[in-house]
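Here the complex is missing one protein chain, while the rest keep their positions.
Chains here go by letter, A and B, matching the order in which they are written, and residues are numbered from 1 within each.
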Amino acid sequence: MKTDSSTAIVQPGGRPASTPLARAATPIDLARWMIWPAVLFTIVFFVVPLITMVLVSFWVRSGGTLVPDWTVQNYVKFFTRDYLLTALRNSIEVTLLTTALSVLLAYPLAYILAFHVPERWQKIVLVLAVLPFWTSYVVRSYSWLLVIGDNGILNKLLLDLGLVSEPLRLAYTRSATVLGFVHFFVMLLTLTIYANLIQISPSYLKAAQDLGASTIRVIWHVILPLSLPGIAVGAFLTFVITIGDYVTPQILGGNTEVLMPQAIMLQIVRTADLPMAATLSLVLMTFVMGVYLIFQRYLKMDRV
Amino acid sequence: MTNAAVELQDISKSYGSVAVLDRLSLSVRKSEYVVLLGPSGSGKTTLLSIIGGFCEPSTGRVMIDGADVTDLSPAHRPTVTVFQDYALFPHMTVRQNTAFGLSMRRVPERERTAQAEKALEIVGLAGFGDRKVHQISGGQRQRVALARAIVIKPAVLLLDEPLGALDVKIRRQMQDELRQLQRALGATFMHVTHDQEEAMSIADTILLLNKGRVEDVGPPERIYKKPASLFAAAFMGEANLLQGRISNAVNGSVSVETSVGRIPAKGAGEVGRRVHISIRPESIRTGNPPEGSGVSLGKAKLSEFVFQGTHKRCMAAIGEGAHSRLLLRLPADSDLTPDSSAMLWVPAADVTLINEDKA
Partner (left out) sequence: MRRLLLEVPAWMLLFAMLSFIYLPVVVLVLFSFQGGDLPVPPFDGPSLEWYRRVLANDRLISSLGNSLIVGVVSSTVATLLGFLAAYSMFRMAPRAAGLVRVLLIAPVTVANLIVGLGLLIVFNLAGLGRSLVAVGIGHVVINLPLCYAIIYSQFGDQLRNLDNAAHDLGAGDLATMSRVIAPVLIAPIVAAFCVSFTLSWDEFIIAMLLSRFDVTLPVMIFELMRAGLTPEVNAAGTIVFAISIFTAVIAALTMLLKQRRDS
């Protein structure tokens, strides 16, 4: 019955320890292999497509099929066609504007949350401030259309109040696109900046005040520098997400101007020119990579 | 060879350029209660990890019951470790925790429950089987950790500072219980602690570690009374360490010239070598020594009396120009007072020669 286990106690003469009693037969070092499903999946469905994309960017679409011509034709096209270079420039401008505005609006909000709202309410107000995050991205952009459209609430209000005589053209403009972006990122950045601010030890602030600093100076000399890393990370995140987004400029910006994601989609949907789409994507990716490399010294990404 | 429950051959462990253990070898007899004692940073926990299989030694072999287990993982070694924070599985009941090892050995449920209950009874937790881990106290968790370990009847039980998190009163009680448990099971216990009082209460053998090396090995009484090194003398309790030089050496006895005068001691060494003499405070007596067996230390002026319950601590200024200071433990009912003088002597057997010259 249990004779095996009872002989495990101290034995005279000793028996080899490596033949233990009825152990489970599972191999011990399975942990090493468990990384492989995730790694293989990422390689097959992420790395391979990326590499393929690089290769395909040197192909050409002609006669309805992809022809592996191995030419830099697409890249030449990008740098010589006005509207494509403009798309990149538009993207950069919109993204920079969005990032700046989002940070400028989110910071005070996060600040008020962290330092003015009583502690008990902070989490609840934070959740409230972030709740609209959960409307679908598509739906949210659509909702802004309703607000700023010619017949929308905003114009109706302005008309009713007599401030304007005819509806303001707000929708389908660059401003609308930026508005849509900023709305999303203010929520995101409020979250991240708030998390950053509450980590600042109150003793820093007390010490500063104790030494005679006014409120403004406390903010400028103590709070701002300490929260700068958090802002930098948030701003970078905003930049990267915005420049690659298709939905917001498409819905809110209409066709007034074309941004890179829209240019890429045009290649896919309209002309089915996958090589060109690949080229544009790589240009975009390279640009983002360049920005990252320039700024990585200032960004301390948390360990994962 | 095969009489050793645990044998370490030339074990070293380095992290980068930092050497935690330095060519350590030891041998533990079966059914012994061994305490690995040392200050933090001495490598005692690392040593335990190596024996348990959680840490690979940089060099050396680990033998358990005569077999080389160096390349075996913890699951395959006949050791079980009781961790410092107990590591009880929070989502399981006390009984499920206790029976875990049996469950891994495919013991059928009824038998598992019976053996788990028996183990819980042994550690004094009968009836606690259905409680959840977060519902029991620290001391009780410690017992569950013990029950979980003993139920699979390991050859060697490793305990990593098991009593560190407990209150003093419970600690004393647990020390006794651990002792009894070890006797009852007949297994080999290896117990890590930094508390030398704990070590002396429990151990059959103390392994004193310092900076990755073994300073001293032996029964508590021997290590205390006859420490092998300066470190051992200072670590095991309070000691009066007198520097001196050997002036005479013959037939296993030496004379050592110290600031307190010439002191005879058992031991060997060349004349002229610098050594230390160790005398425990409680060994020093007042008055005149009886004929032959006592070593007179001379006249001393006493001061700084502190009542400690079982004894009175005081300092004695003694020797040339009264520059040397000795620590004394006078009996609690001594009628000596501060600023009084007394003759001091110590039994010859309580003088220990330490062949070290502190840098």
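Definition applied: a contact is a pair of C-beta atoms (placed from the backbone, for glycine too) under 8 Å apart; a residue touches a chain by one contact, two chains touch by 3 or more.
Treat the numbers as computed from the prediction; the structure is a model and nothing was measured.
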item: Options A:Val94, A:Leu109, A:Ile193 or A:Val258, residue touching the unrepresented chain; value: A:Leu109
item: Touch residues of chain B, complete complex, unshown partner; value: 52-54, 73-75, 79-81, 83, 85, 87-91, 100-101, 104-105, 134, 148, 152
item: Positions on chain A where the hidden chain makes contact; value: 20, 23-24, 26-35, 37-39, 41-43, 45-50, 52-53, 56, 66, 105, 108-109, 112-113, 115-118, 125, 128-129, 131-132, 134-140, 142-147, 149, 151-153, 156, 183, 186-187, 202, 205-206, 215, 218-219, 240-241, 243-247, 251, 261, 264-265, 268, 274, 277-278, 281, 284-285, 288, 292, 304
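As a convention for this text, only the chains that are shown with their structure count from here on.
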item: Chain A-chain B separation of Cα centroids, rounded to whole Å; value: 57
